[in-house]
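Only a single protein chain was left out; the remaining protein chains are all shown in position.
On to chain A.
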């Protein structure tokens, strides 16, 4: 732990490096996100639903690109030996990757989710849909953490893509499942967002799961003895 604090500067450098490598792509996705929020903001049922589907796709694509490009490709493109030759231990490298990916995903995720919520609040769209939007968005964040963990622990494109496919397939089941819950679907058309015990429990479970995945990933990374 002491060495970690001594090496924060290097970890910071690697996070900045990942930002420099990915900023153009993220800017492109943010532009697409703004267009999508604009479509949702037209506030008809069709445009909102089309916008919502586009937004889900966009949030998944941003996460997939981030995990594959910054972690899996670093191994595949053989830039990892270059980075590991620098004054950093493989454990700190993995930590830097975990932090940079979280920052590079959570910031656009937060901006886009807040943008969606702002559109819902400021247009005639029923505010009752807010819990559903938040739960689905947090599901996407949790799914992202699953394939981020897979990428970091295996550096395998195959495993990472497999986890992406599974989590993306489960998103439909998740949406259908929560929409069938009476405590949630009965409040869709309410004028205000209604957070009840069911929606709050699901939210807490999603956030708890996400935290467990991240802590477990960091723990397993520290135990690895073989890199490259």
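Keep this in mind: a contact is a pair of C-beta atoms (placed from the backbone, for glycine too) under 8 Å apart; a residue touches a chain by one contact, two chains touch by 3 or more; residues count from 1.
Keep in mind that, in the parts below, contacts and distances are computed from a predicted model.
Asker: According to its UniProt record, what is the protein name of the omitted chain, chosen from "ABC transporter", "Acetolactate synthase small subunit", "Cytochrome bo(3) ubiquinol oxidase subunit 3" or "Na+/H+ antiporter subunit D"?
Answerer: From the listed options "ABC transporter", "Acetolactate synthase small subunit", "Cytochrome bo(3) ubiquinol oxidase subunit 3" or "Na+/H+ antiporter subunit D", the omitted chain resolves to "ABC transporter".
Asker: Looking at the full complex, which residue from A:88, A:102, A:119 or A:163 touches the chain that isn't shown here?
Answerer: Considering all chains, including the one not shown, the answer is A:88.
Asker: Could you list which residues of chain A touch the chain missing from the display?
Answerer: These residues of chain A touch the chain that is not shown: 3, 6-7, 10, 13, 17, 20-21, 77-79, 81-82, 84-90, 92, 225-228.
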